[in-house]
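Have a look at the structure below before the remarks.
Removed: one protein chain of the complex. Kept in place: all other protein chains.
Per-chain numbering from 1; labels A and B assigned in written order.
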Amino acid sequence: MNARPLANTAADILDRVRERAPRVHCITNTAAQVLTANLLLAVGAVPSLTISADEVTAFVSGADALLVNLGTFDAARRQAALIALDEADESRIPWVLDPVFCDRSAARAAFARDLAAREPEVVRANRAEVAALTGQDVEDVESAAFDRFALDNLTVLAMTGPTDIVTDGTKRTAIANGHPLMARATAVGCAGTALIAACLAVEDDPFVAACAGLLALGVAGEIAAAGARGPGTLVPRLIDAVYLLDRHTLATRAKVAGPLDVKP
Amino acid sequence: MNARPLANTAADILDRVRERAPRVHCITNTAAQVLTANLLLAVGAVPSLTISADEVTAFVSGADALLVNLGTFDAARRQAALIALDEADESRIPWVLDPVFCDRSAARAAFARDLAAREPEVVRANRAEVAALTGQDVEDVESAAFDRFALDNLTVLAMTGPTDIVTDGTKRTAIANGHPLMARATAVGCAGTALIAACLAVEDDPFVAACAGLLALGVAGEIAAAGARGPGTLVPRLIDAVYLLDRHTLATRAKVAGPLDVKP
Partner (left out) sequence: MNARPLANTAADILDRVRERAPRVHCITNTAAQVLTANLLLAVGAVPSLTISADEVTAFVSGADALLVNLGTFDAARRQAALIALDEADESRIPWVLDPVFCDRSAARAAFARDLAAREPEVVRANRAEVAALTGQDVEDVESAAFDRFALDNLTVLAMTGPTDIVTDGTKRTAIANGHPLMARATAVGCAGTALIAACLAVEDDPFVAACAGLLALGVAGEIAAAGARGPGTLVPRLIDAVYLLDRHTLATRAKVAGPLDVKP
């Protein structure tokens, strides 16, 4: 997959999201809820956010994909996540894990590892969070550890950073889109994970869905940053850019390498 | 009431909101809190949002109107809603019910029906939510059911959709303002219900207050959409448009039919 094929595949996936309006249930942190809902609505999906134990099963059972984000790590959300995962297992609903800030608290890292072992279709994490998940120091974590993490957990790891790396343990794609200003607005990464969930709702191959979601976010972020004076005006422009994203823009802007085989 | 008289009445009501700065207490969902507070501040009201059981009575007792939105259906908000309604009954504070997503969960629908039976001045709901409230299938619900719901619950039903319908069971007004982009940003409908609450705070006739609130939201939404590239830039522009809304704009843009008598 070089830039052009992934861009085309991503455009196909976005078309399917817009046609099918999949439901995406999001158990996510309090600072990310609004932007997450807005990015999902912008891309054409239908978000729901409840964490009420009485209702999570009903909402997940009617959803086409599930997002579990650990950015607010309270008892209610932990319980909601476990209820949601039972229903996702039962109803075979694809899900993505975002272990936000699991490098900052041992309790969160332990819970994140337990969830990762439940075979999410995709785990989205930055380098520090992957280090915490794999029990390594962030300075020492080697790139082979990313592939092993994906293999060990039967998942796709979407590791975000200046260049995003997507690996399933046997192959890797690198995506160099995005803009530094995106890291200066809260919850942009979290909401990007929701785009991966929207892609998972209409695409059976989680590796491809993860690549498509990250590419969409990165390209939209570049477009938004080009017109923004700072992180404040970036956010509404990012939502607009996701709403307006088209095949030509994806093809023109995609900076993609791979997938390349991982050397054992 | 044709377009011109309602527009004038709505402008009178907005003038009173700006003069009196009524307090509106909002028990609302986590994704709607910020936009709700911002639309209320923009229109000239003073929002409060606490759901703490220790404080709800004090806040409601000092408020001029109450909003109860079920979009986050957790135990704390359910308890807060019941405490708030006791105080609203006691102190005769007008209130509006927004049974968000009650069509997606049986527990929520049952709670919403219980609250609707407590005679809110206004219930704001979309077609699917009204169907759930009346125990009908959304495909089968007939428009006579809307009028009956209002009569049975001694309330005004403000049913939002491409054309909004306001009925008290004996008369109906239709408002055709608004823009499709408004449905692509989270909580715009919820925040619109808060505008109805602000109108209720300064207007004794709940039918008129409901019409004024929906007209204000619809006209502001059209103005915002005209300058927006997508749902991201729509939202700040919507808040500005509510802040700037004037009599002339309302009169020029209002698309209103009725009130017409409901045929028994």
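A few remarks follow.
As a convention for this text, contacts are C-beta pairs under 8 Å (C-beta built on N, C-alpha and C of every residue); 3 or more make two chains touch, one makes a residue touch a chain.
Keep in mind it's a predicted model, so treat the numbers as computed, not measured.
Touch with the chain omitted from the figure is made, among B:Ile27, B:Val156, B:Leu215 or B:Val235, by B:Val235. Mapped onto subunit B, the interface with the missing chain covers residues 30, 33-34, 37-38, 41-42, 47-52, 54-55, 58-59, 62, 76, 235-244. Taking the complete complex into account, residues 29-31, 34-35, 72-75, 101, 104-108, 183-187, 228-233, 235-236 of subunit A touch the chain not shown.
Methods note: only the chains that are shown with their structure count from here on.
As a whole-number value, the distance joining the C-alpha centres of subunit A and subunit B reads 34 Å.
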